[in-house]
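Below is a slice of the complex: some chains, not all, each in place.
Chain naming follows the written order as A, B and C, and within any one chain the residues start at number 1.
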Amino acid sequence: MAEFKIREGTSSSSVSREVEAEGHLIDSMILPKIWDRIMEMGGDFEVLEFRVGRRKTDTSYIRMVVRGRSPQHLEEILREIYLLGAVPLEVREVTVKPAPADMVLPDDFYSTTNNPTYIYFKGRWIEVEDIMMDKVIVVDPVEGRAYCKAIREVKKGDLIVVGEEGIKVKPPERPRESIGIFRFMVSEASSEKPSTTIIRRIAQDLYNVKKNKGKVVVVAGPAVVHTGAAEALASLIREGFVDVLLSGNALAVHDVEAALLGTSLGISLKNGVPSARGHRNHMVAINEIFKAGGLRAAVEKGILRKGIMYECIRRGVPFVLAGSIRDDGPLPEVITDVVEAQRRYREALKGASMVLMLATALHSIAVGNMLPSTVKLVCVDINPSTVTKLLDRGSTQAVGVISDIGTFLPLLAQELQKIKDENGVCWET
Amino acid sequence: MAEFKIREGTSSSSVSREVEAEGHLIDSMILPKIWDRIMEMGGDFEVLEFRVGRRKTDTSYIRMVVRGRSPQHLEEILREIYLLGAVPLEVREVTVKPAPADMVLPDDFYSTTNNPTYIYFKGRWIEVEDIMMDKVIVVDPVEGRAYCKAIREVKKGDLIVVGEEGIKVKPPERPRESIGIFRFMVSEASSEKPSTTIIRRIAQDLYNVKKNKGKVVVVAGPAVVHTGAAEALASLIREGFVDVLLSGNALAVHDVEAALLGTSLGISLKNGVPSARGHRNHMVAINEIFKAGGLRAAVEKGILRKGIMYECIRRGVPFVLAGSIRDDGPLPEVITDVVEAQRRYREALKGASMVLMLATALHSIAVGNMLPSTVKLVCVDINPSTVTKLLDRGSTQAVGVISDIGTFLPLLAQELQKIKDENGVCWET
Amino acid sequence: MAEFKIREGTSSSSVSREVEAEGHLIDSMILPKIWDRIMEMGGDFEVLEFRVGRRKTDTSYIRMVVRGRSPQHLEEILREIYLLGAVPLEVREVTVKPAPADMVLPDDFYSTTNNPTYIYFKGRWIEVEDIMMDKVIVVDPVEGRAYCKAIREVKKGDLIVVGEEGIKVKPPERPRESIGIFRFMVSEASSEKPSTTIIRRIAQDLYNVKKNKGKVVVVAGPAVVHTGAAEALASLIREGFVDVLLSGNALAVHDVEAALLGTSLGISLKNGVPSARGHRNHMVAINEIFKAGGLRAAVEKGILRKGIMYECIRRGVPFVLAGSIRDDGPLPEVITDVVEAQRRYREALKGASMVLMLATALHSIAVGNMLPSTVKLVCVDINPSTVTKLLDRGSTQAVGVISDIGTFLPLLAQELQKIKDENGVCWET
């Protein structure tokens, strides 16, 4: 152990504060980021104690004094480095203020990151529940619990965390044990990676997550159907690899169109040619579902007998379809109020171990904003910008694949089938 | 005039039907498409009368017999060519059937195109009002009027047009008079066109539309703000070039963030660097607006004093902000129910002469589906796929520009200013 | 047969000229384009005779008078419509002028299209050999032959076709017989088409071309190797589906790197992770080939024992590797002079029935410029702009697929194997 201690006492003052940090400070780039930010903001620091974790499993520890030019300057620096994982040595109580009105925050409200977050409330650290990006922390002093809430959910009088004191953020640490697919790909999405190799490894990882009773959430766009991959996704659901499906109206409409009429946007999925009167087909699909009274009713009545939505309903896999301004219909099961849809998405994402984002920017960005940074993420899109944007959301275990969903999903289904044939199924399906 | 007549009488039978078409049949590719479709579907045709319009202003006329292998085959062919502009010679009454339930259509419902459409009802042609793509036609027999309606708006008992009889579609005709910007660009979006030249011509066209009292609708995404073009769009509104703004929550949030804090997504718009604690800024913007009670209230109270939303509110330019699943907040003025938001968008689009779609796929596709094919369209996006997708919606006067909205809008504003300085303003602002 | 004749005689004058056209004038859009262009240029026309081919196999015929405002105006119009397939009724001799110097053309030289082209020389129509886009026609009066030549190949005194007289261009006619994959996709590349369906149809078409003794040329970029599809392409070569390979230095370098070291650009193709000291690997591959004395020598010496280049060499499939400014090495077999490389590409493309362009813009555009419009084209790229650019080159039978070559090629190889297993091999391999 490389250890290094200079002074015992603390030395906080109005322009200096002693902070510490612990964890995989070096290889997860936590410490360099903290130092970098201090210097970038014109501050100064002095290292007081430094223990470098040398082995893979060792954590590192640092204690240092941070200095600013003025108390306010110091505050600004501290706010930034607290977000990066530094913790003040003298822990102070978190400050809360009541919301002045429904959906209105106290001015100095603390805006959350998607990293695990703790507040020091009444003398002890409490983990903030349901942590998500760009939300606020509401404290329940009676229960001694803290929740992450969207601004729309804030009620007058809710105790909102303000300032940056008494808050501890645990920045993401990259797993060191094995060089898994999620390790090497971090923010290096490229269309020039070995596709089938990556697909094989994602399949293996997905299988492992399920074997370990993990929860797999699929976020999918209508391109899954247009590109002819509906059956591949349906098979994943049928085989028990999917625990929740999040999507919008279009996926369901075109999935029904494919199931009932064999086309997607009027293009035959069998031979790729536009079918006669095909422009009506998605409208026919919508009408059939309205006639039946909804997707579930259509399955129960034997009208809808295959496809993605069918498999979800038949196997009891929950789905949430969020409405959007470009919807035709939308179908009865679609939640047309976006605030309610967000609430349902958040509910459905709780406890997720792995999220597959398949060819949808809109819903993936929404989901990205709701996820803690610890969830494994696989994002597949033909558009490099979409993949980059999603990987930028700060997930630590994310694979970006720039590929054609119409070829990716069938190959993923093939690989999963192979693994299943070799290993059997170890979970309830 | 090249004229050509073979037989006078009509020759419709169960496997043949006499049809006619009139208009700029050749240069608007109407006739070739009709012939093409007949042959593609295995049908046959015989030309009975053909007058070719030779001069730019002449229209052409054709009368011909179409034959199928069976009555059903003939029907299938006719359905397709009616959509392309062919009209049966013996006009038959349009068929209507009552909707069996709210939001449920009769099975054989007619699905609309975005071209001007007429139905032959009680012995006369009625134009369908508010024509849009992928909707149905509801007939009001008392008033003798016909409306284009979304499936969600259909009430039990509404008389819905079914089949393809008694319906006349007027396919788009490309303007011949002058080779305008809207003529040469049709579905030829490319990033390798002379950018400043195109911008100059769009500016000229926009000026002309306003001079002729036309209605200009802007559909804009948040990239307008992120790329630093908010002031350029605000100046267009201030100068009276914009009659309606359609957007979502994010544009308004980041516009407010820019106006209040000088950043967009925390990036300083002045020097391009991330500002301290910048990740909170859009949340601060949202909170300020909630505190004020909304965007309008924030303008009235003097809190919001510049930017896109400010100019809209100050000048009474109506705006509609549609909610989406990825919204933070959303702001009080945002319409969170997407069905209601669609209704408001449709309302706002009525009578539009020209629509500028600026760096937003989501809202532009929604708007594209609501527009008749006769409206001029300018679509600007950095992503070629978005531009192509939008031009494919069947607009006849569409310019696709693959460009950076952050450079496009300032240059457009410069050009408009020049034209205005030279020509003065001829409309109420 | 719809027939229509007005006048027998011809009526050409200094401001009018009688022209005719024959072929699938309507469904191939030839006639509408001619009329459109005349009107666009401010000219006028009168139809004298018009026979519309009604059945799939019928061709149409038109004879008409074209008028301009002045002899020069008429000339300009005629030049344009001759390129579109119109032919003057009174055929005049083609005009030729000697090249004034090596690589210098007479000013009024005729610039070729990629459509089949004929010149009227000494009283008879001669087909121009090796037709390609943007070249000139050189006439050999002794042999009575005409050749398409690049400007660099022109020698002083060569007889160069000038003006537009005596030249007949046969514009592409779309095949009508069956709605094949090449029919429906024309310039409609989209990432939202059913991928596996399209791959299956391309496989079928490729198989048919080979069954009919057609020549298949593959143009491939290094992404084939980076994305892990080298083995799939190697298998296509091994199975006899490829007659010529056109590429550059990088494909060969990374193919050798993959064969010798199992990496591509240092990334392990087996597990997708960067291998130790991997940045050297492509340099090692180059050095091994230089040491052996070239790719062929490396195969003969048993150093190179698998991969794309190995299969080409082992099976005697000719390949041409063109150098580029970004090459490392380049390898001994690479032709570093681009003019020579072009000559070798042109040579290799002669007689091609089908060309697969796989993930390379540079070489595909080069090849696109060398191909007559009658060759079947399959263009696969992850970048929509590349696909669009290639389809714009005027091929009539072109399929654009926006997909990931790393998933596309393995699926194509799977489909070809299936077809082969079912049908056997009918050609020499």
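Please note the rule applied: a contact is a pair of C-beta atoms (placed from the backbone, for glycine too) under 8 Å apart; a residue touches a chain by one contact, two chains touch by 3 or more.
All values derive from a computational prediction rather than experimental measurement.
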Number of identical chains in the entire complex, 3 depicted: 4
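Throughout what follows, only the chains that are shown with their structure count from here on.
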Nearest-to-centre chain - CA centroid comparison: B
Inter-copy rotation, subunit A to subunit C, in degrees (Cα atoms; steps of 5): 180
Averaged-CA centre spacing for the pair subunit C and subunit B, given as whole angstrom: 37
Distance from the mean Cα position of subunit C to that of subunit A, given in whole angstrom: 46
Junction residues of subunit C - those touching two or more other chains: 179, 191
Complex contact set, residues of subunit A against subunit B: 41, 76, 79-80, 83, 100-101, 103-105, 107, 109, 111, 113, 134, 136, 150-152, 248, 276-277, 279-280, 282-284, 286-287, 290-291, 322-330, 336-342, 345, 362-363, 365-366, 369, 383, 385
Touching residues (chain side subunit C, partner subunit B) in the complex: 2, 4, 6, 26-27, 29, 31-32, 35-36, 39-40, 44-47, 50, 52, 54-56, 176, 179, 190-191, 384-385, 388
Residues of subunit A that touch subunit C when the two form their complex: 179, 181, 184-185, 191-199, 201, 223, 226-229, 264-265, 267, 269-274, 382, 402-404, 406-408, 410-411
